[in-house]
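The complex appears here minus one protein chain, its other protein chains still in place.
Chains: A and B, in written order; residue numbering restarts at 1 for each.
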Amino acid sequence: MRPLLLALALLAIPAAARADDDVSAPTAACPKGVLTLHLLKPQNNPPFPWQITAFEKDNPCIKMDIAEVPFGQLADKISVLAASGNPPDVVVYDGPNTQTYAASGILLPLDSYLPAGFKDDLVPATLIEHSYEGKLYSPGTQQTTLALFYNADMLEKAGIPTPPRELNKAWTWAQAMDAFKKCQQGEGDNVTVWGLAPSRFGAATPGFVYRDLPFLRTYGDPNAPVESSVYKTYFAVAPDGKTAQGWLNTPEAVEGATFFQGMFNTAKITPKAGIPNAFQDKKACFTLDTSYFIAGLVNNDPGFKWGVTPMPYAKTPIVHTGSITLGVMAKSRHKDEAAKFAVDLSTGKAAEEFARVQRILPVLKSVYPKIPELQQYPLNIFAQQLLQWGHPRPPSAKFAQYDKIVTDALRDIAYGADPKTRLDQAARTLQPILSR
Amino acid sequence: MAAFLGPFLLLLAVFQYWPVAQMVRDSLYDFELLNPGLRKFVWLENYLYVFTDPDRQQAFLVTFGFAAGVVATVIPTAFLLAAYLNGRLPARAVVRTIVFLPVVTSAVVIATMWTFLLEPNNGLVNSALSAIGLPRLAFLTSKAQALPSIILMMLWQQTGFATVLFLSGLQSIPAEVEEAASIDGANTAQRLWHVTLPLLARTTVFVVVMMTVFSLQAFAPPLIMTGGGPEGTTNFLAFDIYTLAFNLQQPGLASAVSVVFMLVVLAISLLQMRLLRARWNY
Partner (left out) sequence: MKPLRIIAGILVLLAICAFFLMPYAWIVASSFKPQLEIFRDVKPLSWRTFITLTPTLENFTQLFRLRGAGGAMVNSAIVSLCQVGFTLAICAPAAYALTRMRFRGANVVFALVLMTFLLPIESLMVPLYMTVAGLGLQDTLVGVFIPWIASPFGLFLLRQAFEELPRELDEAARIDGAGHFRIFWSVVLPNVRTALATLALVIFLFSWNAFLWPLVILSSPRNAVIQIAVAQSVAPGQLPNWGETFAGATLATVPLILLFLFLQRFFVRGIAMSGVKG
């Protein structure tokens, strides 16, 4: 049996051997040796190779070792590695999870590493998203919002006037609904063109918080008295992130959920099941998507004219913000260098260069005037929405759980569950989790 | 002796007994996977939650309801199919092979396949319903139809397995018994009911328990097809445990559900062994 056990042990070595030293022997250029920093990031997301190369060029004594996972598994992977004895130094993670990670002590606060005035320069939504108990845990890399894309050829054929490009003229949901109905082709089982494309976010079912919770939040009003349910509806969770009861399931939220449900069940202008590439394949007139969607339409011409109009609203306009971002693991053995990496990539010329090359919405207000595209249609719609209407997804140290439970609730409502009962249930299920 | 049995027992201790012990311990704590070092001893609070929380009660209910549905559909289908295949048929081996194909296909592939078969807009089943003039159905997006849809899928998947077991049971029945019955003037249905079925009691018990256990372990269908919805109607326990631990970060609670679930399955399995040990006289 001994050879067998030996074989097993040999197989296990590659796994255990990662505990090697991260610092090489000193060289002439690097008297302290070359340090290897471990970075965990989602596939097809920043930082991109050119950013890494640039950083390594400026810091010849640091080498980046990169591990990639699919975006969908990122959160699980981070929680696993955080608990293990050998975490990466830098992680790229989904911004709304900042508070979760901060609360469980996974992330390092970065305040002392950031240049003076950095916080004041941050877009407000990013500042809220990445702060926990007064400390900033991530400088942020990019932002995005959702807007309504439309197939201009189809709209013209249906006799719908060109939708507005200005935020102050944005459609209400009632106006949008009229357009969806007019543009839809076919009825019942034989719809050939849907008014609104199904969600491509999350698990390919309706309800994903990022896209669909604003349908409820827009029925709220941040200027109403703080104790009123209209006010609470707008925020969808208490400021301390510990109560959903009375914030998520207000009468106004139920009104919003009822409208949301109507799109699937009474007006039937959007399908309950996903259709891949519905917009590009001319199976839907409108779709809600992010600024990244523009690049796809520009690079692969869908063969029709398209346009973008601001996110419709009911009472108060609102868009969800948040994107993936950089953080430093609290357990990193090379905190200063890891923090330098995170900060260098997010400030100064590097931040500007990133926004210019990738055409993303920057997180620093000072970068906006320097990128002409951000002032021009269609990207200006996303940028203005971010600055004027942008709110983080409900901030909470238990956002991951909030996200899952509310997404399930909205999905069920889209499928036909009673909006009030289902929202009440979600608030009830959430309560013990949030208040822990 | 130690060289022969040692590795086996060592691995078993490390990967079965140790985790079971840990699970029982974890079920008494409140903690997060993100930070397992920070844990609070909560006595039996998690168990109290398992037995009082409506979501958990629903998970137990739908899981056992699902198992009952699978047993109630698979057993008669497979029995009739086996009786049919046991006759003198051309190409019996071919049919048996075809029926058995889903058994060697993975649960993931089957769940994926059926997600698309049952898709409301472009799925094959709705298309077939339209073709014969029936109304299209919502299937997995409907609270009332989701669970029956998954039962239908299990029927498709497991019938082959049950049929093969019944078939080998049927083939062990001495031909004289059947012949004697037909001489007594019994028709086919009577013969199946009065003669064949009682002789297959042992096989039937085995198949029933097997189907129950397979159904209780179902994980891929909720994960891939429904996410446990709509409204928790397909939130099977295996999936509920996974969600509680990994998505909702409540491994203590998940462990408590696991312990209860494990005890129930253990009880069913022991009942199986007891029943199987009993003798039926041929």
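Note that in this section contacts are C-beta pairs under 8 Å (C-beta built on N, C-alpha and C of every residue); 3 or more make two chains touch, one makes a residue touch a chain.
All figures in this text were calculated on a predicted structure; none of them were measured in a lab.
S.K.: State which residues belonging to subunit B touch the missing partner chain.
M.R.: Here the touching residues of subunit B are 1, 3-5, 7-12, 14-20, 22-23, 26, 33, 36, 81, 84, 89, 91, 95, 97-109, 112-114, 116-117, 122-124, 127-128, 130-131, 156, 160-161, 164-165, 168, 210, 213, 216-217, 219-220, 223-224, 237-238, 241-242, 245-246, 251, 254-255, 257-259, 261-262, 265-266, 269-270.
S.K.: So that we can see where the missing chain sits, which residues of subunit A does it touch?
M.R.: Subunit A touches the missing chain through residues 1, 4, 8, 11-12, 14-16, 42-45, 67-73, 76-77, 80, 83-84, 198, 200-201, 204, 274-277, 281.
Convention: only the chains that are shown with their structure count from here on.
S.K.: Express in whole angstrom the distance between the two chain centres, defined as the mean CA positions of subunit A and subunit B.
M.R.: 38
S.K.: Note which residues of subunit A are touching subunit B in the complex, please.
M.R.: 1, 4-5, 76, 79-80, 82-83, 100-101, 104-106, 189, 203, 205, 271-273, 275, 398, 400-401, 404-405, 408, 411-412, 415-417, 422, 429, 433, 436
S.K.: Provide the residue numbers of subunit B that touch subunit A in the complex, in ascending order.
M.R.: These residues of subunit B touch subunit A: 3-4, 6-7, 30, 32-36, 38, 55, 119-122, 130, 136, 138, 141-143, 227-231, 243, 246-250.
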